[in-house]
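Heads up, one of the protein chains got dropped from this complex, but the rest are sitting where they should.
In order of appearance the chains are A, B and C, and numbering begins at 1 in each one.
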Amino acid sequence: MHHETVEITGHLIDSGVLSLVIDDIREYEGDWVIDRFDVGHEAADLSHATITVSTEEEESLQRLLMRLQTRGVNQVDPGEASVLEVEQDGVFPDGFYSSTNLVTRVRINGRWLVVDNPEMDCGLVVDESGPAPRVFTIPMADVKAGMQAVCGAAGIKVEAPIAKDAGATFGFMESEVSSEKPQAVLVRQVAEGMREAKAAGKKVLWVGGPGVVHTGASPAMVELVKAGYVDVLFAGNALATHDIESALYGTSLGVDLALGRGVEHGHEHHIRALNTIRKCGSIKAAVDQGVLTGGVMHAMVTGEKTFVLVGSVRDDGPLPDVYTDVIEGQRAMRAELTDVGFCLMVATMLHSVATGNILPASIPLVCVDINPATVTKLADRGSSQARGIVTDVGLFIEQLTGELVPSYRRH
Amino acid sequence: MHHETVEITGHLIDSGVLSLVIDDIREYEGDWVIDRFDVGHEAADLSHATITVSTEEEESLQRLLMRLQTRGVNQVDPGEASVLEVEQDGVFPDGFYSSTNLVTRVRINGRWLVVDNPEMDCGLVVDESGPAPRVFTIPMADVKAGMQAVCGAAGIKVEAPIAKDAGATFGFMESEVSSEKPQAVLVRQVAEGMREAKAAGKKVLWVGGPGVVHTGASPAMVELVKAGYVDVLFAGNALATHDIESALYGTSLGVDLALGRGVEHGHEHHIRALNTIRKCGSIKAAVDQGVLTGGVMHAMVTGEKTFVLVGSVRDDGPLPDVYTDVIEGQRAMRAELTDVGFCLMVATMLHSVATGNILPASIPLVCVDINPATVTKLADRGSSQARGIVTDVGLFIEQLTGELVPSYRRH
Amino acid sequence: MHHETVEITGHLIDSGVLSLVIDDIREYEGDWVIDRFDVGHEAADLSHATITVSTEEEESLQRLLMRLQTRGVNQVDPGEASVLEVEQDGVFPDGFYSSTNLVTRVRINGRWLVVDNPEMDCGLVVDESGPAPRVFTIPMADVKAGMQAVCGAAGIKVEAPIAKDAGATFGFMESEVSSEKPQAVLVRQVAEGMREAKAAGKKVLWVGGPGVVHTGASPAMVELVKAGYVDVLFAGNALATHDIESALYGTSLGVDLALGRGVEHGHEHHIRALNTIRKCGSIKAAVDQGVLTGGVMHAMVTGEKTFVLVGSVRDDGPLPDVYTDVIEGQRAMRAELTDVGFCLMVATMLHSVATGNILPASIPLVCVDINPATVTKLADRGSSQARGIVTDVGLFIEQLTGELVPSYRRH
Partner (left out) sequence: MHHETVEITGHLIDSGVLSLVIDDIREYEGDWVIDRFDVGHEAADLSHATITVSTEEEESLQRLLMRLQTRGVNQVDPGEASVLEVEQDGVFPDGFYSSTNLVTRVRINGRWLVVDNPEMDCGLVVDESGPAPRVFTIPMADVKAGMQAVCGAAGIKVEAPIAKDAGATFGFMESEVSSEKPQAVLVRQVAEGMREAKAAGKKVLWVGGPGVVHTGASPAMVELVKAGYVDVLFAGNALATHDIESALYGTSLGVDLALGRGVEHGHEHHIRALNTIRKCGSIKAAVDQGVLTGGVMHAMVTGEKTFVLVGSVRDDGPLPDVYTDVIEGQRAMRAELTDVGFCLMVATMLHSVATGNILPASIPLVCVDINPATVTKLADRGSSQARGIVTDVGLFIEQLTGELVPSYRRH
């Protein structure tokens, strides 16, 4: 048997994290002995545990140790990081360290270096070419031959996820997604989170799907863009096209927004809106030429806000601004994460999961959808900091705007 | 082959009703010949069709004719109604006429009598004991030996469902249920429907589930009760108990409403709230004794509004006001339908279906639920006048109150 | 501050139970000190914790102690049970003990008595009139003036829920409901659970909704009845009526089962089937008279199996066998729980929750539904022993029959 001693400090009992650690050990067919467990006697005290884990194979021990780090469990004696040279573009060495989205430190030559941009499911690359050595995450598609990749779990420490604190702003819905919650309170908490981020000089990132337009929330969202609560928007071809279609023709995939009457199909408007913007050359060009005069995308352009549109295989057109290569699209999204202090995801499974994949765990994240599966999927993929609100997107944005822009009235 | 000639007048082409009629004939393994079809030439003109339908058995012909009446298709020569004496309490004669919820006329002794209280899936009983003969619907459980029940489809005419009119207040969502609709517009349309009913001296009927309390909508609903927009409430033990639990303990099945934090279970509060009201003797007694001082049920009692609570097999307690016999509960609900001019169903499958079963087709009906299946189920059961809105119940009632009670502010 | 010292033994760390205990204490605004925590060193060892909890009010301390008992947490020094006389029919004394569905012991006159029939949300009544004193649960509606009810949490011990054991038959899906599971394996596990129950001389209880008929599973379920895997059936008016309608007319709410073609409505068949059975007097009478010759209910009658049908407010008819009083229905269901060793709930929210309410925690329980909300709702109501399978009911019963009745072939 191969074994290693690990430790964890925190509110171990009320956070339930030890239960997850035991599940991990079982999944990797390992065994464990609790060497020491100092329980905090009173509610506010921290607990500390030391556990020796063991597996039959050295390789599965290393992989189990990497997994445990996603819980904030580190080796008592991590030693030095092991580094191997990448031999092939786009391929990590076997046994490479698969990263978490937590704050991470790597020990190189006796010094602990903080990893630059925590992102899950990446590799860690050590760069000693500059005056000071540094370590950063790199996605598999971007790794190049000759880079130095960290392998195994040695020499690495992560910071435990933020302790569960029932009084915190985003302490709602710790454990589950539900539609049976007092929604008005949730709206206020999201508004408060956005105000805090702005007050701290941080950006607010929105990730949106076409439901924003279909539910009639565009006018409210335009107010939020104008008021400065939408610094960056990640979306696909659909949100932008339906928004533009609505601005050009007053419809969105067949919904007559003014009267609230549903109409079955509206492809023809849709495809013509795409052709019109392609003719202009870009969304900004369409605004500059006076072709596009309203809607969310118009507000983003005139407010000089940033948007990243990434395509998908079901797209018509697409709009000229859309990244048709999804890996390039991911790179463009990563480039806009700097200084993001709050993230709101509304009405999109695809782009919410994509953003959850690249977001550091430290950024507060709220996901709003009428479909509980979207939020559940996010949590299943490891974005444990996600808080979900199952509600109607149109009414939610309407109410959020009422909170943040007091002058806004629906009529 | 047995055959009969039937006719229908209306906007036959754009309503799609003929397609449904053909489906019906096929289902009963019948055949048809279109004898005459006068199409309205212009958009506003009515069309008229005469069709001869035939089946192999006389019994299935009679049953097909009853079915066709639910579409507004009547016999060209209906003749006299056939009446048989009921032989056994709670059992109709074989071949009894199964009623629709449309306006219905029955020819007795050469005179056309209007059926008193249209309700689907009942029998029609003729009462000639009074000064003037009358015909009324009676549910199977209530029919008594010696009553005179109409059998077969002869001597009966129904009025076609209200023609599809795209401009009408409730013309939204004619054909389907959807969450991707501009909800703010829908809220305004429901508010308008309630105002119209009140202006016409009619009552507004609410059918509600416990989600009204769980989503934090109680304070808004209390305002609507006070403002006179909730004349009658149909609900189960759950809505009333959770509302009362919330008023007594500030919780509702484990949701801390003030902070928006979820708590797993709250049975103990729940069962104690039930015991407290049972001790008082009734909800009204609890209000009178100063035990119950807030919430929706308190507002209903102090505003002298009517409520009918009917139990179900999953109930704890139940509250002393709850009908534990469901057939008695149905009778109590029926007794409150007089003068209802608008019906809103929120967050309950069970009581919405129950109310849809007994409601005449002429009453505008809107069903609001976060679950599309609830509305679909209503429509599947024949309440074709139902209009569905898939949205968050909490935010919906919040917005509806904002529309109807201008002084209402959330804070 | 009022305080009490409690203790718990078990796989405390990997079961996560301590985290739930802390949540409970917080919900009741209490505080705690961990006096002692002996952690099992190796995976198989039990842990033991002693905790002193405190609250400001004596009443909330008592209520917190009752809550903690649902986790298997007992007072170190429970003392004697406190008993008060019931003063009013159907009303417990204030501060009555609200029961769990776990194995429970009560200390009366220095002796520990085992509670006869554990059921959640009931009271405990002490009966010293016989030769030996006994304690049993009684629902609120059934308690009578003069009975002796246990009050407060003193003198009571419950047995902790069965420890989490990853290798056990029903260890699948410990923590969540999901549709993304290898269903064929789950089918085999349910079959195994039923075989074990039968081998132990226990009964298999089915709780079913009309979806059993709509999805075409009736022929397969008839095989299971014949093979002895359906000893007791709890259902509503709908399952039985649709089954009988299908047997009489070959349809079920408008679904032509042989061809798989959907038909919109089928009320007329439905209401006529009800009238036919009412005329016979009961389902058994309809079988005896040769009127009903096939389907699930026919198989139950000819196999002399037990069924309890309880009505709801949405019922048509209902069938003569249906309990229209829901409290009487609950009593009839309780009376059939003796010797049940396995419970399968399929395609019904209402009757599944109702059965979950009265079932002891010790009976294995599997809930199958295409709608994840049904299972989630069960768990939210406290039936923590429920295991959920989100799948198609028709295919599930088909496969289950293939497992249990090897001679069964679909064609």
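Here is the rule we go by: a residue touches a chain if its C-beta (ideal position, glycine included) is under 8 Å from a C-beta of that chain, and two chains touch if they have at least 3 such contacts.
Just so you know, these numbers come straight off a predicted model, no measurement behind them.
Novice: Which shown chains does the chain we cannot see touch?
Specialist: Visible chains that the missing one touches: A, B, C.
Novice: In the complete assembly, which of A:His11, A:Lys203, A:Lys284 or A:His351 touches the absent chain?
Specialist: Result: among the candidates, A:His351 touches the missing chain.
Novice: Going by the contact rule already stated, which one of A:Arg36, A:Lys144 or A:Lys279 would touch the omitted chain in the full complex?
Specialist: A:Lys279
Novice: So which bits of subunit B touch the chain we can't see?
Specialist: 13-16, 18-19, 22-23, 26, 31-35, 37, 39-43, 166, 372
Novice: Of the residues in subunit C, which ones touch the absent chain?
Specialist: Residues 166, 171-176, 178-186, 189, 211, 214-216, 255, 257-262, 264, 370, 390-392, 394-396, 398-399, 410 of subunit C touch the chain that is not shown.
Novice: If the missing chain were put back, which residues of subunit A would it touch?
Specialist: So the residues of subunit A touching the missing chain come out as 20, 23, 27, 63, 66-67, 70, 88, 90-92, 94, 96, 98, 120-121, 139-141, 236, 253-254, 256, 263-265, 267-268, 270-272, 274-275, 278-279, 310-318, 320, 324-330, 333, 350-351, 353-354, 357, 371, 373, 380-382.
Criterion: only the chains that are shown with their structure count from here on.
Novice: Centre of all protein Cα atoms: which chain's centre is nearest to it?
Specialist: C
Novice: Based on CA centres, what chain would you say lies at the far end from subunit C?
Specialist: A
Novice: If you average the CA atoms of subunit A and of subunit B, how far apart do the two points sit, in angstrom?
Specialist: Result: the chain centres lie 45 Å from each other.
Novice: Tell me, which residues of subunit A touch at least two other chains?
Specialist: 166
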